[in-house]
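Structure below; questions to follow.
Yeah, one chain of the complex is gone here, protein chain that is, but the others are all in their spots.
Should a chain be cited, it is by its letter among A, B and C, assigned in written order, with residues numbered from 1 in that chain.
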Amino acid sequence: MNTENEKNKDWRGKLHEIIYEANTFAGKAFDVGLLIAIFASILVVMLDSIDSYHQKYGTLFSVIEWTFTGLFTVEYILRLVVIKHPLNYVKSPLGIVDLLALIPSYLSIVFIGSQSLLALRALRLMRIFRIFKLGRFLSEMKFLTVAISGSLRKISIFMLTVLTLVVILGSVMYLVENKENGFSSIPESIYWAIVTITTVGYGDISPVTPMGKFVASFMMLIGYAIIAVPTGIITTEMAAAARNKGFHHQVCPGCGREGHDQDAKFCKYCATKL
Amino acid sequence: MNTENEKNKDWRGKLHEIIYEANTFAGKAFDVGLLIAIFASILVVMLDSIDSYHQKYGTLFSVIEWTFTGLFTVEYILRLVVIKHPLNYVKSPLGIVDLLALIPSYLSIVFIGSQSLLALRALRLMRIFRIFKLGRFLSEMKFLTVAISGSLRKISIFMLTVLTLVVILGSVMYLVENKENGFSSIPESIYWAIVTITTVGYGDISPVTPMGKFVASFMMLIGYAIIAVPTGIITTEMAAAARNKGFHHQVCPGCGREGHDQDAKFCKYCATKL
Amino acid sequence: MNTENEKNKDWRGKLHEIIYEANTFAGKAFDVGLLIAIFASILVVMLDSIDSYHQKYGTLFSVIEWTFTGLFTVEYILRLVVIKHPLNYVKSPLGIVDLLALIPSYLSIVFIGSQSLLALRALRLMRIFRIFKLGRFLSEMKFLTVAISGSLRKISIFMLTVLTLVVILGSVMYLVENKENGFSSIPESIYWAIVTITTVGYGDISPVTPMGKFVASFMMLIGYAIIAVPTGIITTEMAAAARNKGFHHQVCPGCGREGHDQDAKFCKYCATKL
Partner (left out) sequence: MNTENEKNKDWRGKLHEIIYEANTFAGKAFDVGLLIAIFASILVVMLDSIDSYHQKYGTLFSVIEWTFTGLFTVEYILRLVVIKHPLNYVKSPLGIVDLLALIPSYLSIVFIGSQSLLALRALRLMRIFRIFKLGRFLSEMKFLTVAISGSLRKISIFMLTVLTLVVILGSVMYLVENKENGFSSIPESIYWAIVTITTVGYGDISPVTPMGKFVASFMMLIGYAIIAVPTGIITTEMAAAARNKGFHHQVCPGCGREGHDQDAKFCKYCATKL
């Protein structure tokens, strides 16, 4: 019984390595295979959403979708089985996404029309970032993550400023422009302010009165200037990350000074061997 | 009477601490509570501006608005009472905003329609930046303020250049394009030039003649290049601010001044060994 | 006669100082006065270009315009008289602009309709940059000029790349999209490509066929990425300009090392008095 238990463990351990890790060849193959399946399933959902294709190949798409749903269900169950604490996986972001990608298919049996929720399967594309955990992209990925997470607090202050700004400017525009010109309510005007300040500019709503155009011009110039702020934040953070990457580990044993390049063999200040 | 005066002082002092400061628990609670009230009141004004909601819940919204107006009036009076120099508060930007947020409600009794000015209450959202004065956002907020205020003069030169450019290019476009294509006057053409150079591009006015399209293409490429300037300005300033931030821990033991480089061995002001 | 000549010189010299220089009070006053006159004349031209105003106040505007034309003519003649080499002024950019601002008024006597060329008077706004030559903006102005002129060659390579790109992508789009959807000729398609790659996006021409939308999506993502290039160029150049500004003049007389802050009194490496 002990050996059987061990065998069992071994069997689960191997599967765990294949499904959750990416160090072994089987693990990599599983990850790549999964990604291809995700891509294919999303492609089918995409094509099925086009009316003309749906009418021609609707049944075929339906069969393929159910096949993928079956595969992904098996994968989900395997993930639950081979992990020690299944609840941790279920509650993790990727676990929630994996479940979200399965539910719509089963829901569509009961509720007709909920099949369109299959579009949520696109969320599984987030697994693509697992590829970057392999090989040469690792350090670049880490660099970007460090730089962006380091600037998150500043970016959130910026975003809150922009949000306050669009609420105020949207309200002002609601007062200035006529209701007939698309600025029919404050939320609508705020939507317009966001479209304007981010320089998207659909043109579905645009100022018509001279006063409205004047206020809008003012807003655009503000938007033009403040777009520089997030760029400045991230660039500064990246420069800091790049500097740290190159330097901070090497301290000269002779004079104790830092700042040596990564390929330096001797201290540039006192010529001690590093 | 002396004790009563002291008590009175004490009572006013405590209220001052609650309303104007944010160091104590009561002060923080007041600030957060006020922000929630501001958010709620703005939400009501927003919803009330949507026609269908206004027709259904107009009376309810009216009651809530008057309740908030009452609360904010009490808050405004308290702010006047507990401060030593009430006029300083009245003349301060936040004081003006607080008053602007109150007036429309009272005006609406006399002038029907002025209620839409309630949208100005959105200006009170500026109080949100008081939150950042608390805790961990303080240094980030300070960093952004230093970098932006440090680049204000350069940004204003840039803005003046852009304004000159849009006046010139708008005038040229007025000459080049037909009046029927939306370029009906020079101010209108300048509005178009701003929409174009800031890359917003509503499309409400767009060049129609080949010559107009050629000039517009030229303008767009210019706009594409010069958007780099404010970004460059702010990034450089932020990099400088980030560098300074790195310095500020070193205090000279001789003269007590800060701001030394990280590789400095002697104080640059008094030559004391660091 | 000698003294008269001297007087004459003196008289011309003084006027030269007032008109061309900005060091004396009179010189500054002349510059500011001239700018106000330019602003006012442009404002009149602007208002006159609005049909409803033109019909009401057309005659008044005409009188004001002729007054300004008279003033500017006197100014132009004075500039010719008080300068040693009048041809140099006539051939200088500002001289050409000053003349261009005068011609339309006189032309309008002969050719009816050429009055709209008055819009060219906006070019005279370029004189506004003379203000920055005064006082505190001088160093900021110089900083921006150095950084931008230093990056001109790189920016021009970038612009040529963008131009090549829009010609190629415009041609591809002309092949891909139907002529009925606005892509009626290659120049038209190139115009669309510029509108797209600069993220202006009027929407006067937009892809309709699936293939066209695919190619356009590709172009937009390219445009999204390459907008980073001019920003990078100018930021790097500005950082270099900022670094040079702070440092490069001070060399320690004791140890010969550079890199001292501008407010440093002692060398940070060897404590020698700077």
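Annotations for the structure displayed:
One rule holds for everything that comes next: a residue touches a chain if its C-beta (ideal position, glycine included) is under 8 Å from a C-beta of that chain, and two chains touch if they have at least 3 such contacts.
Treat the numbers as computed from the prediction; the structure is a model and nothing was measured.
Considering the whole complex, the residue from C:Val82, C:Ala147 or C:Ile233 that touches the absent chain is C:Ile233.
Of the candidate positions C:Ser62, C:Thr145 or C:Ser171, contact with the unshown chain belongs to C:Ser171. Along chain A, the points of touch with the absent chain fall at residues 42, 45-46, 49-51, 116-117, 119-123, 125-126, 128-129, 132, 136-137, 140-141, 143-144, 147-148, 155, 158-159, 162-163, 187-188, 190-191, 194-195, 197-204, 227, 230-231, 233-235, 237-239, 242, 259-261, 263-271, 273.
By the touch criterion stated above, the residues of chain B touching the omitted chain are 199-203, 231, 235.
If you put the missing chain back, the residues of chain C touching it would be 153-154, 157-158, 160-161, 164, 167-168, 170-172, 174-175, 184-187, 190, 196, 199-203, 206, 210, 213-214, 216-217, 220-221, 223-225, 227-229, 231-233, 235-236, 239-240, 257, 259.
Everything that follows uses one rule, which is that only the chains that are shown with their structure count from here on.
For chain A, the chain whose average C-alpha position is most distant is C. Chain C has residues 199-203, 231, 235 in contact with two or more other chains.
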